[in-house]
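Working notes, beginning with the structure itself.
Shown here: the complex without one of its protein chains, the others still in place.
And now, subunit A:
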Amino acid sequence: MSTSNRRGFMKGALVGAMMAAGLISGHAFAADYPTAKVNTTGLAVTDSTVKVGILHSATGTMAISETGSIQAEKLAIEQINAMGGILGRKIEIIQEDGASDWPTFAEKAKKLLEKDKVAAVMGCWTSASRKAALPVFEKDNGLLFYPTFYEGLEQSKNVFYTGQEATQQILAGLDWIAKEKKAKTFYLIGSDYIWPRTSMKIARKHIEQHLHGTVVGEEYIALGDTQFGSVINKIKLKKPDVIYAAVVGGSNVAWFKQLNAAGLNSSKQTMLTISVTEDEVLGIGGENLAGFYSAMKYFQSQDNPENKKFVEAFKKRWGKDAVIGDVTQAAYLGPWLYKAAVERAGSFDVDKVQAALPGYTFKDAPEGPVTVEANHHLTTKLRIGQWGKDGQAKVVYTSDYIKPDPFPKGYQ
(Lines give C-alpha, C1' and ligand atoms only; values in the text may rest on other atoms or scores of the structure.)
Protein backbone atom coordinates (compact mmCIF):
# COMPACT_ATOMS: atom_id res chain seq x y z
CA MET A 1 0.00 0.00 0.00
CA SER A 2 1.54 3.29 -1.02
CA THR A 3 1.60 6.31 1.27
CA SER A 4 -0.88 8.29 -0.71
CA ASN A 5 -3.37 5.44 -0.63
CA ARG A 6 -2.99 5.08 3.09
CA ARG A 7 -3.54 8.79 3.50
CA GLY A 8 -6.68 8.47 1.41
CA PHE A 9 -7.89 5.67 3.58
CA MET A 10 -7.25 7.67 6.76
CA LYS A 11 -9.11 10.63 5.34
CA GLY A 12 -11.99 8.38 4.42
CA ALA A 13 -12.19 6.97 7.90
CA LEU A 14 -12.11 10.46 9.32
CA VAL A 15 -14.90 11.58 7.05
CA GLY A 16 -16.90 8.52 8.03
CA ALA A 17 -16.52 9.32 11.70
CA MET A 18 -17.44 12.93 11.16
CA MET A 19 -20.40 11.87 9.10
CA ALA A 20 -21.66 9.69 11.91
CA ALA A 21 -21.17 12.59 14.32
CA GLY A 22 -22.95 14.92 11.94
CA LEU A 23 -25.92 12.61 11.60
CA ILE A 24 -26.23 12.18 15.33
CA SER A 25 -26.16 15.88 16.05
CA GLY A 26 -28.65 16.47 13.21
CA HIS A 27 -26.44 19.03 11.57
CA ALA A 28 -24.12 18.64 8.68
CA PHE A 29 -21.48 21.10 7.72
CA ALA A 30 -20.12 21.31 4.24
CA ALA A 31 -16.60 21.23 5.65
CA ASP A 32 -17.24 17.74 6.98
CA TYR A 33 -17.99 16.59 3.45
CA PRO A 34 -15.34 17.85 1.04
CA THR A 35 -16.78 18.35 -2.38
CA ALA A 36 -14.17 16.12 -3.99
CA LYS A 37 -15.41 13.24 -1.85
CA VAL A 38 -19.16 13.67 -2.09
CA ASN A 39 -19.20 14.48 -5.75
CA THR A 40 -17.03 12.21 -7.83
CA THR A 41 -19.04 12.34 -11.04
CA GLY A 42 -18.90 16.03 -11.83
CA LEU A 43 -22.37 17.09 -10.72
CA ALA A 44 -23.12 20.74 -10.00
CA VAL A 45 -22.19 20.45 -6.34
CA THR A 46 -19.86 23.06 -4.83
CA ASP A 47 -18.70 23.66 -1.28
CA SER A 48 -21.80 25.67 -0.55
CA THR A 49 -24.49 24.74 -3.08
CA VAL A 50 -26.10 21.86 -4.91
CA LYS A 51 -28.17 22.37 -8.04
CA VAL A 52 -31.53 20.60 -8.28
CA GLY A 53 -33.84 20.81 -11.27
CA ILE A 54 -37.60 21.31 -11.32
CA LEU A 55 -39.17 20.16 -14.57
CA HIS A 56 -42.92 20.68 -14.89
CA SER A 57 -45.35 22.37 -17.24
CA ALA A 58 -45.76 25.97 -16.15
CA THR A 59 -47.52 26.75 -19.43
CA GLY A 60 -49.94 24.86 -21.65
CA THR A 61 -52.83 22.53 -20.78
CA MET A 62 -51.08 20.71 -18.00
CA ALA A 63 -50.18 23.87 -16.07
CA ILE A 64 -53.57 23.43 -14.37
CA SER A 65 -52.30 20.32 -12.66
CA GLU A 66 -48.58 20.84 -12.44
CA THR A 67 -48.57 24.25 -10.77
CA GLY A 68 -49.35 22.69 -7.39
CA SER A 69 -46.40 20.32 -7.74
CA ILE A 70 -44.02 23.16 -8.57
CA GLN A 71 -45.21 25.07 -5.50
CA ALA A 72 -44.83 22.07 -3.20
CA GLU A 73 -41.33 21.29 -4.44
CA LYS A 74 -40.22 24.89 -4.02
CA LEU A 75 -41.66 25.00 -0.53
CA ALA A 76 -39.85 21.81 0.49
CA ILE A 77 -36.58 23.11 -0.95
CA GLU A 78 -36.94 26.43 0.86
CA GLN A 79 -37.61 24.60 4.11
CA ILE A 80 -34.60 22.35 3.58
CA ASN A 81 -32.42 25.38 2.87
CA ALA A 82 -33.68 27.09 6.03
CA MET A 83 -32.53 24.02 7.96
CA GLY A 84 -29.06 24.28 6.48
CA GLY A 85 -29.47 22.47 3.18
CA ILE A 86 -28.16 19.04 2.26
CA LEU A 87 -24.77 18.10 3.73
CA GLY A 88 -24.31 21.77 4.47
CA ARG A 89 -25.04 22.82 0.91
CA LYS A 90 -27.92 25.10 -0.04
CA ILE A 91 -30.14 23.86 -2.85
CA GLU A 92 -30.18 26.04 -5.93
CA ILE A 93 -33.25 25.51 -8.07
CA ILE A 94 -33.03 25.44 -11.84
CA GLN A 95 -36.57 25.47 -13.15
CA GLU A 96 -37.42 24.39 -16.66
CA ASP A 97 -40.80 24.46 -18.36
CA GLY A 98 -41.99 21.28 -20.05
CA ALA A 99 -44.78 23.38 -21.62
CA SER A 100 -47.24 20.45 -21.69
CA ASP A 101 -45.34 19.08 -24.64
CA TRP A 102 -43.76 15.66 -24.18
CA PRO A 103 -40.71 16.01 -26.44
CA THR A 104 -39.94 19.28 -24.64
CA PHE A 105 -39.70 17.33 -21.40
CA ALA A 106 -37.03 15.11 -22.89
CA GLU A 107 -35.16 18.09 -24.28
CA LYS A 108 -35.27 20.01 -20.99
CA ALA A 109 -34.28 16.91 -19.02
CA LYS A 110 -31.25 16.61 -21.28
CA LYS A 111 -30.41 20.26 -20.69
CA LEU A 112 -30.72 19.89 -16.92
CA LEU A 113 -28.62 16.76 -16.77
CA GLU A 114 -25.98 17.45 -19.38
CA LYS A 115 -25.54 21.21 -19.29
CA ASP A 116 -26.55 22.18 -15.75
CA LYS A 117 -25.35 18.88 -14.25
CA VAL A 118 -28.12 18.98 -11.67
CA ALA A 119 -27.79 16.42 -8.89
CA ALA A 120 -31.48 15.49 -9.04
CA VAL A 121 -34.68 16.51 -10.79
CA MET A 122 -38.13 16.91 -9.29
CA GLY A 123 -40.51 16.65 -12.16
CA CYS A 124 -42.85 15.26 -14.79
CA TRP A 125 -46.55 14.84 -14.14
CA THR A 126 -48.29 12.92 -16.90
CA SER A 127 -47.11 9.44 -17.76
CA ALA A 128 -46.50 10.64 -21.29
CA SER A 129 -44.02 13.26 -20.11
CA ARG A 130 -42.28 10.74 -17.86
CA LYS A 131 -42.03 8.18 -20.63
CA ALA A 132 -40.56 10.85 -22.90
CA ALA A 133 -37.93 11.95 -20.37
CA LEU A 134 -37.10 8.48 -19.04
CA PRO A 135 -34.57 7.49 -21.74
CA VAL A 136 -32.64 10.69 -21.00
CA PHE A 137 -32.52 9.95 -17.27
CA GLU A 138 -31.39 6.40 -17.95
CA LYS A 139 -28.74 7.37 -20.47
CA ASP A 140 -27.27 10.21 -18.40
CA ASN A 141 -27.79 8.32 -15.14
CA GLY A 142 -29.87 11.12 -13.65
CA LEU A 143 -32.26 11.02 -10.74
CA LEU A 144 -35.95 11.82 -11.09
CA PHE A 145 -38.54 12.17 -8.33
CA TYR A 146 -41.94 11.66 -9.93
CA PRO A 147 -45.02 12.75 -7.95
CA THR A 148 -48.13 11.57 -9.76
CA PHE A 149 -50.27 8.51 -9.03
CA TYR A 150 -49.98 6.50 -12.22
CA GLU A 151 -50.74 3.22 -13.95
CA GLY A 152 -47.66 1.28 -12.80
CA LEU A 153 -45.96 -1.17 -15.19
CA GLU A 154 -42.71 0.72 -14.84
CA GLN A 155 -39.67 0.61 -12.62
CA SER A 156 -36.45 2.41 -13.38
CA LYS A 157 -33.40 2.69 -11.20
CA ASN A 158 -33.25 6.35 -12.14
CA VAL A 159 -36.74 7.21 -10.92
CA PHE A 160 -38.34 7.33 -7.48
CA TYR A 161 -42.13 7.28 -7.67
CA THR A 162 -43.57 9.27 -4.76
CA GLY A 163 -47.20 8.83 -5.84
CA GLN A 164 -49.14 5.58 -5.81
CA GLU A 165 -49.06 3.00 -8.55
CA ALA A 166 -52.43 1.73 -9.74
CA THR A 167 -53.01 -1.26 -7.47
CA GLN A 168 -52.30 0.79 -4.35
CA GLN A 169 -55.00 3.24 -5.32
CA ILE A 170 -57.56 0.83 -6.72
CA LEU A 171 -57.80 -2.45 -4.81
CA ALA A 172 -58.31 -1.24 -1.25
CA GLY A 173 -60.79 1.39 -2.43
CA LEU A 174 -62.91 -1.17 -4.27
CA ASP A 175 -62.79 -3.52 -1.27
CA TRP A 176 -64.02 -0.73 0.94
CA ILE A 177 -66.89 0.37 -1.26
CA ALA A 178 -68.01 -3.22 -1.90
CA LYS A 179 -68.13 -3.90 1.83
CA GLU A 180 -69.44 -0.54 3.00
CA LYS A 181 -72.12 -0.08 0.34
CA LYS A 182 -72.74 -3.78 -0.33
CA ALA A 183 -72.07 -2.95 -3.95
CA LYS A 184 -72.48 -5.70 -6.53
CA THR A 185 -72.76 -3.83 -9.80
CA PHE A 186 -70.19 -1.33 -11.06
CA TYR A 187 -70.14 1.10 -13.97
CA LEU A 188 -66.59 2.00 -15.05
CA ILE A 189 -65.97 5.28 -16.80
CA GLY A 190 -62.72 7.00 -17.65
CA SER A 191 -60.98 9.31 -20.07
CA ASP A 192 -59.57 7.60 -23.13
CA TYR A 193 -55.83 7.20 -22.49
CA ILE A 194 -53.40 4.86 -20.81
CA TRP A 195 -53.92 5.64 -17.12
CA PRO A 196 -57.71 5.22 -16.96
CA ARG A 197 -57.61 2.22 -19.29
CA THR A 198 -54.95 0.41 -17.25
CA SER A 199 -56.70 1.33 -14.03
CA MET A 200 -60.06 0.09 -15.25
CA LYS A 201 -58.50 -3.15 -16.41
CA ILE A 202 -57.20 -3.74 -12.91
CA ALA A 203 -60.51 -2.64 -11.39
CA ARG A 204 -62.53 -4.97 -13.61
CA LYS A 205 -60.35 -7.98 -12.74
CA HIS A 206 -60.63 -7.18 -9.06
CA ILE A 207 -64.39 -6.70 -9.19
CA GLU A 208 -65.02 -9.88 -11.14
CA GLN A 209 -62.49 -12.22 -9.52
CA HIS A 210 -62.20 -11.04 -5.94
CA LEU A 211 -65.39 -9.16 -5.14
CA HIS A 212 -67.63 -11.43 -7.27
CA GLY A 213 -69.44 -8.40 -8.58
CA THR A 214 -70.52 -7.45 -12.09
CA VAL A 215 -69.28 -4.70 -14.35
CA VAL A 216 -72.45 -3.46 -16.07
CA GLY A 217 -70.74 -0.90 -18.26
CA GLU A 218 -67.29 0.27 -19.24
CA GLU A 219 -66.92 3.54 -21.05
CA TYR A 220 -64.07 5.77 -22.22
CA ILE A 221 -64.57 9.43 -23.05
CA ALA A 222 -62.35 11.24 -25.53
CA LEU A 223 -60.07 13.72 -23.76
CA GLY A 224 -61.72 17.11 -23.72
CA ASP A 225 -65.20 15.84 -24.53
CA THR A 226 -67.80 17.83 -22.61
CA GLN A 227 -71.06 16.18 -23.60
CA PHE A 228 -72.17 13.42 -21.24
CA GLY A 229 -75.93 13.30 -21.88
CA SER A 230 -75.99 9.90 -23.58
CA VAL A 231 -73.54 8.30 -21.15
CA ILE A 232 -75.57 9.53 -18.18
CA ASN A 233 -78.75 8.10 -19.69
CA LYS A 234 -77.01 4.75 -20.14
CA ILE A 235 -76.02 4.82 -16.50
CA LYS A 236 -79.59 5.64 -15.53
CA LEU A 237 -80.82 2.65 -17.46
CA LYS A 238 -78.25 0.25 -15.97
CA LYS A 239 -78.66 1.58 -12.41
CA PRO A 240 -75.24 0.46 -11.08
CA ASP A 241 -74.60 0.30 -7.33
CA VAL A 242 -71.38 2.20 -7.84
CA ILE A 243 -69.95 4.41 -10.58
CA TYR A 244 -66.17 4.01 -10.63
CA ALA A 245 -64.73 7.04 -12.38
CA ALA A 246 -61.37 8.19 -13.73
CA VAL A 247 -62.32 11.15 -15.92
CA VAL A 248 -59.70 13.90 -16.17
CA GLY A 249 -59.20 17.51 -17.26
CA GLY A 250 -61.95 19.69 -18.65
CA SER A 251 -64.15 16.63 -19.16
CA ASN A 252 -64.08 15.99 -15.43
CA VAL A 253 -65.82 19.26 -14.65
CA ALA A 254 -68.45 18.72 -17.32
CA TRP A 255 -69.02 15.17 -16.11
CA PHE A 256 -69.86 16.19 -12.55
CA LYS A 257 -71.88 19.24 -13.50
CA GLN A 258 -74.02 17.29 -15.93
CA LEU A 259 -74.38 14.32 -13.61
CA ASN A 260 -75.86 16.59 -10.97
CA ALA A 261 -78.02 18.44 -13.44
CA ALA A 262 -79.41 15.08 -14.57
CA GLY A 263 -80.49 14.34 -11.02
CA LEU A 264 -77.76 11.83 -10.21
CA ASN A 265 -76.40 13.38 -7.03
CA SER A 266 -74.90 11.55 -4.10
CA SER A 267 -78.26 10.92 -2.44
CA LYS A 268 -79.21 8.72 -5.39
CA GLN A 269 -75.94 7.39 -6.67
CA THR A 270 -72.75 6.15 -5.05
CA MET A 271 -69.62 7.13 -6.88
CA LEU A 272 -65.97 6.43 -6.17
CA THR A 273 -63.49 8.37 -8.26
CA ILE A 274 -59.73 8.06 -8.54
CA SER A 275 -59.21 11.30 -10.44
CA VAL A 276 -60.51 14.04 -8.14
CA THR A 277 -58.23 15.81 -5.69
CA GLU A 278 -58.66 19.18 -3.97
CA ASP A 279 -57.16 20.79 -7.09
CA GLU A 280 -59.89 19.47 -9.36
CA VAL A 281 -62.61 20.50 -6.92
CA LEU A 282 -61.80 24.16 -7.60
CA GLY A 283 -63.05 23.72 -11.13
CA ILE A 284 -65.84 21.23 -10.47
CA GLY A 285 -67.34 23.11 -7.55
CA GLY A 286 -67.98 21.53 -4.15
CA GLU A 287 -71.75 21.60 -4.64
CA ASN A 288 -71.46 19.26 -7.63
CA LEU A 289 -69.29 16.79 -5.73
CA ALA A 290 -70.83 16.79 -2.28
CA GLY A 291 -71.27 13.26 -0.98
CA PHE A 292 -69.20 11.46 -3.62
CA TYR A 293 -66.02 9.59 -2.69
CA SER A 294 -62.39 9.84 -3.82
CA ALA A 295 -59.69 7.22 -3.27
CA MET A 296 -56.34 8.92 -2.67
CA LYS A 297 -53.41 8.51 -0.37
CA TYR A 298 -53.65 12.06 0.93
CA PHE A 299 -56.34 14.62 1.70
CA GLN A 300 -55.71 18.19 2.79
CA SER A 301 -58.12 17.75 5.72
CA GLN A 302 -56.04 15.05 7.46
CA ASP A 303 -55.55 16.21 11.04
CA ASN A 304 -52.20 14.69 11.97
CA PRO A 305 -49.73 17.32 13.26
CA GLU A 306 -47.30 16.85 10.33
CA ASN A 307 -50.05 17.68 7.88
CA LYS A 308 -51.33 20.67 9.84
CA LYS A 309 -47.82 22.08 9.82
CA PHE A 310 -47.50 21.42 6.09
CA VAL A 311 -50.85 22.99 5.19
CA GLU A 312 -50.06 26.05 7.27
CA ALA A 313 -46.64 26.46 5.66
CA PHE A 314 -48.07 25.94 2.18
CA LYS A 315 -50.78 28.56 2.66
CA LYS A 316 -48.31 30.97 4.21
CA ARG A 317 -46.07 30.61 1.17
CA TRP A 318 -48.63 30.42 -1.65
CA GLY A 319 -51.69 32.28 -0.34
CA LYS A 320 -54.55 31.40 1.95
CA ASP A 321 -56.76 30.19 -0.87
CA ALA A 322 -54.23 27.61 -2.04
CA VAL A 323 -55.44 24.02 -1.93
CA ILE A 324 -53.34 20.90 -1.70
CA GLY A 325 -54.20 17.79 -3.64
CA ASP A 326 -52.76 14.30 -3.51
CA VAL A 327 -50.09 14.92 -6.13
CA THR A 328 -49.04 18.22 -4.58
CA GLN A 329 -48.32 16.41 -1.33
CA ALA A 330 -46.46 13.66 -3.17
CA ALA A 331 -44.37 16.32 -4.92
CA TYR A 332 -43.53 17.79 -1.52
CA LEU A 333 -42.00 14.43 -0.52
CA GLY A 334 -39.49 14.50 -3.39
CA PRO A 335 -36.94 17.00 -2.05
CA TRP A 336 -37.18 15.55 1.46
CA LEU A 337 -36.56 12.02 0.24
CA TYR A 338 -33.64 13.28 -1.82
CA LYS A 339 -32.16 15.01 1.24
CA ALA A 340 -32.51 11.82 3.29
CA ALA A 341 -30.98 9.72 0.53
CA VAL A 342 -27.93 11.97 0.16
CA GLU A 343 -27.40 12.02 3.90
CA ARG A 344 -27.71 8.26 4.15
CA ALA A 345 -25.26 7.88 1.29
CA GLY A 346 -22.95 10.62 2.52
CA SER A 347 -22.56 11.49 -1.12
CA PHE A 348 -24.27 13.20 -4.03
CA ASP A 349 -23.16 10.52 -6.47
CA VAL A 350 -26.26 9.24 -8.19
CA ASP A 351 -25.43 5.54 -7.80
CA LYS A 352 -24.83 5.90 -4.08
CA VAL A 353 -27.98 8.00 -3.59
CA GLN A 354 -30.04 5.43 -5.48
CA ALA A 355 -28.70 2.63 -3.32
CA ALA A 356 -29.21 4.53 -0.08
CA LEU A 357 -32.87 5.47 -0.38
CA PRO A 358 -34.71 2.11 -0.39
CA GLY A 359 -35.52 1.06 3.14
CA TYR A 360 -35.79 4.63 4.36
CA THR A 361 -38.93 5.66 6.25
CA PHE A 362 -39.88 9.32 6.05
CA LYS A 363 -41.66 9.81 9.35
CA ASP A 364 -42.63 13.45 8.97
CA ALA A 365 -44.48 13.15 5.66
CA PRO A 366 -47.75 15.12 5.73
CA GLU A 367 -49.69 12.03 4.70
CA GLY A 368 -48.11 10.02 7.53
CA PRO A 369 -44.98 7.85 7.50
CA VAL A 370 -44.02 6.40 4.12
CA THR A 371 -41.31 3.85 3.34
CA VAL A 372 -39.29 3.67 0.16
CA GLU A 373 -39.24 0.11 -1.18
CA ALA A 374 -36.61 -1.66 -3.26
CA ASN A 375 -38.79 -1.17 -6.34
CA HIS A 376 -38.46 2.64 -5.90
CA HIS A 377 -42.15 3.07 -5.05
CA LEU A 378 -43.50 4.00 -1.63
CA THR A 379 -45.42 1.90 0.85
CA THR A 380 -48.38 4.08 1.76
CA LYS A 381 -51.90 3.92 3.08
CA LEU A 382 -55.00 4.51 1.00
CA ARG A 383 -57.67 6.88 2.18
CA ILE A 384 -61.25 7.34 1.11
CA GLY A 385 -62.48 10.91 1.36
CA GLN A 386 -66.08 12.03 1.12
CA TRP A 387 -66.40 15.47 -0.46
CA GLY A 388 -68.22 18.30 1.22
CA LYS A 389 -69.69 21.43 -0.28
CA ASP A 390 -66.70 23.45 0.91
CA GLY A 391 -64.39 21.53 -1.45
CA GLN A 392 -62.68 19.59 1.31
CA ALA A 393 -62.96 15.86 1.86
CA LYS A 394 -63.68 14.10 5.13
CA VAL A 395 -61.52 11.01 5.46
CA VAL A 396 -63.96 8.16 6.09
CA TYR A 397 -61.58 5.25 5.73
CA THR A 398 -57.85 4.66 6.06
CA SER A 399 -56.36 1.38 4.91
CA ASP A 400 -53.41 -0.50 6.36
CA TYR A 401 -50.03 0.04 4.76
CA ILE A 402 -50.07 -1.17 1.16
CA LYS A 403 -46.85 -2.32 -0.47
CA PRO A 404 -46.31 -1.06 -4.00
CA ASP A 405 -46.67 -3.64 -6.74
CA PRO A 406 -46.03 -1.97 -10.10
CA PHE A 407 -46.26 -5.24 -12.01
CA PRO A 408 -49.30 -6.87 -10.40
CA LYS A 409 -49.68 -10.58 -11.14
CA GLY A 410 -53.14 -11.64 -12.28
CA TYR A 411 -54.20 -8.10 -13.14
CA GLN A 412 -52.67 -7.70 -16.58
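Convention: contacts are C-beta pairs under 8 Å (C-beta built on N, C-alpha and C of every residue); 3 or more make two chains touch, one makes a residue touch a chain; residues count from 1.
Basically, contacts and distances are computed from a predicted model.
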{"item": "Listed names \"Protein lplB\", \"C-type cytochrome\", \"Urea ABC transporter permease subunit UrtB\" or \"Respiratory chain oxidoreductase\", with the criterion being the UniProt name of the chain not displayed", "value": "\"Urea ABC transporter permease subunit UrtB\""}
{"item": "Sole residue of A:Glu151, A:Asp241 or A:Asp279 that reaches the chain not shown, by the stated touch rule", "value": "A:Asp279"}
{"item": "Hidden partner chain, touching residue among A:Thr67, A:Thr126, A:Thr148 or A:Thr371", "value": "A:Thr67"}
{"item": "From A:Ile93, A:Val215, A:Ala262 or A:Val395, residue that would touch the chain that is not displayed", "value": "A:Ala262"}
{"item": "Residue touching the undisplayed chain, where the options are A:Ile91, A:Val231 or A:Ala365", "value": "A:Val231"}
{"item": "Touch list for subunit A against the chain that is not drawn", "value": "58-61, 63-64, 66-67, 192, 218-222, 224-227, 229-234, 236-237, 250, 252-254, 257-258, 260-265, 279-280, 282-285, 287"}
